[in-house]
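Sending over a structure as structure tokens; questions will come in a sec.
Note that one protein chain is taken out, while the other chains of the complex remain in position.
Presenting subunit A:
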């Protein structure tokens, strides 16, 4: 995701008024004295940050694992839907695996899930795929919404600003989680009778739309204040004086300078969205059976932890690693893009 430096907005025009003016002492050695774009400088700083690089590799590994879930399933020879425990008589009468530790064996590496004996290993891969996929979609949607609204409100000001900000205030007064658990079933029932199985794509769409509706406000506010502070800067005034249109100023002067807050907010947002989605699935309003989901693995784990804690272990460890890696990456990205920020 973040493995490519943000493009330098002004490298082709030769003017550098619009770029971050803090790179004097940062150049590395005599070679780097020649013109380096802020993006390249940030990338250099990031490369030297060992924690940042490590977390970047871990995050990329997670994305790869999510993308390659079908390949893993093929190589491993199992899928997350078949009820191996029932089919092959590997469960006792309570639905738990006969072997200890959740039925971990050479055949089922992470064990079998009660009560039907689904394969935990492939379920984890497919579950991460669902949750990370939804998280990525939400992050992209929220960032786009916030950029558009932040630009409109911050740059145009006046009544546009007033309306956007009041709407944001209004939506922020909604009890967020309650809204999610109340409206996802209502909206699902609106299109599909509760008596038939809702198609997965539809459930996922509903989940994304409802979560998006109440999650963009904080980011939009941050981006708006970034635009507000930029609107008064000299390079924008200069562009205005030389007759540039509003659209051109937004596109060529302001948007390129928003890269830092956008990237930083995006990296902070994604783990939050993934764990929020998992939380909803944990409560039973997220992605439904039989589609594998990270959050629903916690639900199963929490239902049976008194007898066997094993089912809690794999989703927990992977999620902790994912969220920590992403948060560390977010910190490193911010340090690299904005070296002046105190941390």
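The working rule: contacts are C-beta pairs under 8 Å (C-beta built on N, C-alpha and C of every residue); 3 or more make two chains touch, one makes a residue touch a chain; residues count from 1.
The rule is simple: contacts and distances are computed from a predicted model.
Novice: Please identify the absent chain by the protein name in its UniProt record; candidates are "Tryptophan synthase alpha chain", "ABC transporter permease", "General L-amino acid transport system ATP-binding protein" or "ABC transmembrane type-1 domain-containing protein".
Specialist: Answer from the record: the omitted chain is "ABC transporter permease".
Novice: Can you say which of A:75, A:178 or A:241 touches the chain missing from this structure?
Specialist: A:178
Novice: I need the residue numbers on subunit A that touch the omitted chain, in ascending order.
Specialist: These residues touch the chain not displayed: 169-170, 172-179, 181-183, 185-186, 189-190, 194, 271, 275, 278-279, 282-285, 295, 298-299, 301-302, 305-306, 309, 312, 315-316, 319-320, 323-324, 327-328, 342-343.
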